[in-house]
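Each remark here refers to the structure printed beneath this line.
A single protein chain has been omitted from the complex, and every remaining protein chain is retained in its original position.
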Amino acid sequence: MLVEFSVIPIGSSSSIGDQIAEVLRIVDASGLPYKINPMGTVVEGEWDEIVKLIKKCHKKVMTSEDRVITTISIDDRKGKPNRIDEKVKSIEKRIGKSLKK
Amino acid sequence: MLVEFSVIPIGSSSSIGDQIAEVLRIVDASGLPYKINPMGTVVEGEWDEIVKLIKKCHKKVMTSEDRVITTISIDDRKGKPNRIDEKVKSIEKRIGKSLKK
Amino acid sequence: MLVEFSVIPIGSSSSIGDQIAEVLRIVDASGLPYKINPMGTVVEGEWDEIVKLIKKCHKKVMTSEDRVITTISIDDRKGKPNRIDEKVKSIEKRIGKSLKK
Partner (left out) sequence: MLVEFSVIPIGSSSSIGDQIAEVLRIVDASGLPYKINPMGTVVEGEWDEIVKLIKKCHKKVMTSEDRVITTISIDDRKGKPNRIDEKVKSIEKRIGKSLKK
């Protein structure tokens, strides 16, 4: 299962880098395969382990904030392992060129 | 915690009403407060009970499909109960008129 | 084309009802069919008119905020008019009961 998520505190400040850094420390320590991008974090794993990770991130930010918006997109496809690497490679192969990552 | 989610099967047909009906039967039977709209379902509850419900819906659709995309938006705000009704009412009060629902 | 969107100011306050009220005044005045729910607004129309409406809402909130996150989900299906009403009705027909809205 491939999942992108982002955790956004509302109402503290327009600068939310400290809270995002806290989230990414938790993701990096989780041991799950992940990739960060400028709008969110993609992780790969099973439902329960991913949901547990996102809960930990969300609750961490809620300790210091009154309101948090967490967005999660799940792409679940049978019989396709290692999609965090293979999905982009498969597109590049189709296009015949390397794309910006 | 207020959560909107949608479960979308990819690759079976452009008509996905049967799978959405299955999802909504599960939501309706859950006992959690909910409201459906043309693009998703909003439920209110605690993290674990909502995540359990969405997992049940997602897994149900995965039994008959090869690929499912599930999207979840969580709006978590301290000390605000019954937001599934109050959020819209509070906006209507500000505007001074009833809006279409 | 059926589109759900939400416009969320980051960094002013955890209470964002005033800005959401501004957005909904614009939506209500647009003349497009719409339905609000506790997590966003669903509108129906053509690409250009909907994008113009969302731009107006987003820019309005940006006049008073330093940072705004706007989320848009587009469900575009050929040959299906009046989906803002029909989509939910078609699900209720399948389930054989009226659902909470």
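Order as written gives the chain letters A, B and C; numbering starts at 1 within each chain.
Just so it is clear, a residue touches a chain if its C-beta (ideal position, glycine included) is under 8 Å from a C-beta of that chain, and two chains touch if they have at least 3 such contacts.
Everything quoted here is computed from the prediction, not taken from an experiment.
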Kindly note down the residues of chain C that lie in touch with the hidden chain.
47, 51, 55, 58-59, 62, 66-79
Mind pulling the chain B residues that touch the left-out chain?
8-16, 65-67, 69, 71
Could you pull out which residues of chain A are in touch with the chain that's been left out?
2, 4, 14, 17-18, 20-21, 24-25, 28, 33-40, 42, 71, 73, 75, 77, 83-84, 87-88, 90-91, 94-95, 97, 99-101
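Here is the rule we use: only the chains that are shown with their structure count from here on.
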Taking each chain's centre as the mean of its CA atoms, how far is chain A from chain C in angstrom?
25
Mind checking the centre-to-centre distance between chain A and chain B? Centres are C-alpha means, answer in whole Å.
21
Inter-chain centre distance, chain B versus chain C - centres from mean C-alpha coordinates, in Å:
15
The positions of chain B in contact with two or more other chains are 71, 73, 75, 77
